[in-house]
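All protein chains but one are shown at their positions in the complex.
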Amino acid sequence: MATPDILTRMPVDAAARVIANTALSVDYNLVALEAPELAALVRPGQFVMIKPHEGHHPLLRRPFSVFELLRSADGRAHGISILSKRVGTSTALVAGLREGDVVACLGPLGRPFEPVEAPVEAWMAAGGVGLAPFMTLAEALVADGNPPTLFYGARRAADLHCADRFERLGIRVVYATEDGSRGARGFVTAPMAEAFAALPGGRQVRVYACGPTPMMRAVNDLTVARGHRCDVSLEQVMGCGLGGCYSCVVKALDEGGHGHYVRSCLAGPIFDGRTIDWTALGH
Amino acid sequence: MATPDILTRMPVDAAARVIANTALSVDYNLVALEAPELAALVRPGQFVMIKPHEGHHPLLRRPFSVFELLRSADGRAHGISILSKRVGTSTALVAGLREGDVVACLGPLGRPFEPVEAPVEAWMAAGGVGLAPFMTLAEALVADGNPPTLFYGARRAADLHCADRFERLGIRVVYATEDGSRGARGFVTAPMAEAFAALPGGRQVRVYACGPTPMMRAVNDLTVARGHRCDVSLEQVMGCGLGGCYSCVVKALDEGGHGHYVRSCLAGPIFDGRTIDWTALGH
Amino acid sequence: MDLSVQIGRLRLVNPFIAASGCFGYGVEYAGLLDLASLGGVCVKGLFLNEREGHPPQRIVETPAGMINAIGLQGVGVHRFVEEYLPPLRAAGATVFVNVCGTSIDEYAEVSRILSDHEGVAAIELNISCPNIKEGGIQFGCSLAGTHDVVSAVRKVTTLPVIPKLTPNVTAPASFARAAEEAGADAVSLVNTFLALAIDVETRRPKISNGMGGLSGPAIRPIAVRMTYECASAVKIPVIGMGGITSIGDALEFLIAGASAVQVGTANFVNPLIWNDLRTGLADYMTRHQLSSVSQIVGTLDMKR
Partner (left out) sequence: MDLSVQIGRLRLVNPFIAASGCFGYGVEYAGLLDLASLGGVCVKGLFLNEREGHPPQRIVETPAGMINAIGLQGVGVHRFVEEYLPPLRAAGATVFVNVCGTSIDEYAEVSRILSDHEGVAAIELNISCPNIKEGGIQFGCSLAGTHDVVSAVRKVTTLPVIPKLTPNVTAPASFARAAEEAGADAVSLVNTFLALAIDVETRRPKISNGMGGLSGPAIRPIAVRMTYECASAVKIPVIGMGGITSIGDALEFLIAGASAVQVGTANFVNPLIWNDLRTGLADYMTRHQLSSVSQIVGTLDMKR
C-alpha cells in the first residue's frame, strides 16, 4: 500500500535565485541556485522540477538531479546546484540563465538513494550527465565513513566534468572514455569488471548507476551476475514529478516476476535494478 | 486600383543585432538595432514588424515606428532605433533585450509621411509614445529647409522623452502635460489652438499627429475646423504588416462619404484625417 | 470573501477543482497543499478493476499544450475506496470520482460501489476519454450512448452525477442536453482533443499509443467556446475546463457560463496554482464589487 509513503513527501516550491551559472563546456552548465528551505530537505539522489522561464514555451517543468548542496560557512545548506546538459528547449534555457534570474524549483522529489554501510563497498557508475545524482550520495557515504569509488564514463575526456569535486572528497575516480582519451577505452563496465575480478572473496558491493539506459542496464547485468545489487536512477519523461500525471511509469516486477507500471517520480527514480523490466523501458 | 502601389514595396527581413538598449524610464526603452539594408530604405513615419524572441509566446510580431536612423560617420544609415513603451508581453521582451541579442525586424513598411514644402508650415502633434514616427519626418523637413514645430504631450513631465533630440535639430518643442508639470496644463490641443490663433492670415499648415486615438481625433477636428489638413498615424492591431491578414483595417471614407475597410499597414498607417470614419475606430 | 459556489445541491468552498488525471488520487498532493482548500479534488479515472494503462512514452509536449495517452492506469474502485478514500476524507477533500467503464453496466456498478461509501461528493462520468479502445468516448460521441450511461447511473445513485463531455464532436451542446434529459445534475467539459504528434525521423507517433489527448492552454479558446454553447443550452450547471493557467483564464470560463472550473495541465506546471486562483478571484470580486461568484457566472455580453 503506497499511500502512507506518499503522504510523507513535503516538497517546497521555491522561487530560486540564480547565484551563478558556469558553462563547463559547449553543452554542460553548472547552475547554482539559492533555495534554503528546499536545500534543507534534500536527501541523496533526489531531484527537483525546474521551470527556467515564463510562459508556455515549453509548457512543462523539467527534472534535474540535485548535484551539490551549497553550504554556508556554518555548514548549513542554503542552496543547490544542478548539472545540466543541453539537449533541447528547457536545457537551452537553463544554459542561458544569468545571475539574478529566478527559476521555479520544486523539490526535493523522489525516492532517495540508500547509502550502504561498511563493510559493504559502494561503487558509483556514472555515464555523462548521469554524474549528477552522485555528489549528494558521495557526501552521505563519506560522512558515514564509507567513501565510495566512482566509475565515470563519457564519450571523450572533454565530456568529463566536475570529477575533481569528487576527488576533493577523497573519492577514487576511475575513468573510461569511448575514444580512450582518458582512462580505459570503452564503457565503464570494463574497469568495473576488472574491479569485480579484483574484489576480495566474500566482500559485498552495492553499485549505484546513472546514465544512458543501455549503460545502466549493462552495469546492472554485470553487477547482478557477480551476485551484487545495483540501484539505478532512471530518467523517464516526467510531466509533474509529484505523482499527478502517471506519465513517468516504468515496468517494475513484483515478487512473482509480473510487471506493473509504477510512477518513477514516486517509486523511483531510484530502483533496485533487479526489479525493473528492462525490455519494457522506453528508450 | 491598389495593385501597382502594392507591388512597389520591397521590405527586408533583417536579423537585427541590438547595439544598445537604454531604459529611459520604468516603461520607456530606446533600442538601437544594426540593420543597414533595412535602414537604407526607410522613409519618414514608416514602421517595422519586430519579434524580439524565439518561440510562440507571443506568437506574432509587433509593429514599431522607426524612431531614429542611426548613421555612420559618412552619413550612411546603418541601423535604426525604436522607442518602445511597455504595455504587454512583447514590449516587455523589448525592454529586456540586451546588447548582442538578435531580433527579427521586417521593414520598412507602410505608407510614409509626405513632408510638406515651405511656405506650408509643418506641425507635429505627439502624444506619449506617439513621438516615435516624428524623428524621421523632422529630419526630412529640416533637410528640405522647412523645420517643423513639435507639440508634445504626455501625462506628466517624467513621461516626456527624447525631446532634446528634436531640439538639437533646431526644432521648436511646445510641451503640454495633463498635470501641468511641464508646459501647458492639459492636452496638446490647447497650445495648438493658441498657435492657430496666432497664425498669420493666409498661412497654410499641415499637421501630423500620432498618439492615443482620442488625441488624434481631437487634433484632427481642431485642424480641419481651422481649414487645414491633418495626417494621422493610426495604431491598429496588426497581424502581419504586409497586407496578408486583413486584421488592421480602418474605415476610410470614399469621395461619396461611404466607408470601406482598408488595410492600415498598406493604405496607412498614415491617413489624411478627413478620410477616416473616426466613430468606427476600434479603441 | 465568500468564494463558494453551488453545483446542484453540492456546495464547494470555491470554484476551483483539480481535474481528473492531473492530480493523481489527491493524496499525492497532501504534503504540498491543504486539500480542503480546493473546491474539489477529482481523482483519476477508475474502472471496476485495476488497469495497467499504455506503455511509455505516455506524454509529449506540443505548442502551449501536451498530448497524453496514459490509458487510464488505475487501481480500480475497490482499492480506491479502501486505500485512498480514507486519507482523502481525513484531509477534508471534496472528492469527485471520475468513473470509467467499458460497458454501461460497469459505469453503474462502479457508481453504485462509490455510493456505498462515505466521502464521495460527486460522480463524474468519463464518457470522453480518447485514449482507450473500448468504452469511454464511444458513449460520449453518441447522443443515445450519453443518455443511456447517464440514465443507468442515475438509477443506482443519489450522488450528483456529472457526465464529462468530449470536445471531439460537432455540437457539444446537444450532448449537454442529452445528459440533462437523462437526469444529470451538471455536465463538465472539455476532456482532451484527439491529437497526433509524429517523430519525423522515425516516422512513428511520438507517444506509444499513437494518438492521444491534447490539453493545456492551446485548447482554451475552443473550450471556452464550447462551455459558452453548453451553458446556453442547458439549465443544469456546467463545469468548464481546458487550458486554465491563471485567474484570468478561469474567469473566462465563469463569464462564459461555467459555475465552477477544473484545472488539469497547469497543475503540473504550478502545483500551488490554487492559492493564486483564490487570491485572484477575491481580488477580481473586490475590484468589480461583487459579493458572490454567481454574479460572474454567465455574464458574457455577446452583443456587438
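Note that the chains take the letters A, B and C in the order they are written out, and that residue 1 is the start of every chain.
Keep in mind that, in the parts below, a contact is a pair of C-beta atoms (placed from the backbone, for glycine too) under 8 Å apart; a residue touches a chain by one contact, two chains touch by 3 or more.
Because the structure is a prediction, the values reported are computed rather than measured.
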Using the touch definition given at the top, which of the shown chains does the missing chain touch?
A, B, C
Residue, one of C:Ala36, C:Ala90 or C:Ile198, that touches the chain absent here
C:Ile198
Missing-chain contact, candidates C:Ile59, C:Val169 or C:Ile239, resolves to C:Val169
Residue of C:Cys129, C:Ala184, C:Leu214 or C:Ile273 in touch with the missing chain, whole complex considered:
C:Leu214
Hidden partner sits against chain B at residues 1-3, 6-11, 13, 51, 56-61, 104, 106, 236-237, 239-240, 242-251, 260-261, 266, 280, 282-283
Touching residues on chain A - with respect to the absent chain:
56-57
List every residue of chain C that touches the chain not included in the displayed model.
55, 62-65, 67, 141, 168-170, 193-198, 200, 202-205, 208-211, 214, 216-222, 224-225, 228, 243, 248, 251-252, 255-256, 284, 299-302, 304
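Rule of thumb we're sticking to: only the chains that are shown with their structure count from here on.
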Most distant chain from chain B, judged by the mean position of its C-alpha atoms
A
Averaged-CA centre spacing for the pair chain C and chain A, given as whole angstrom:
35
Separation of mean Cα positions, chain C and chain B [Å, integer]
49
Quick one: report the Å distance separating chain A from chain B, using the average Cα coordinate of each chain.
55
Where chain C touches two or more other chains, by residue:
63-64
In chain A, what residues contact two or more other chains?
56-57
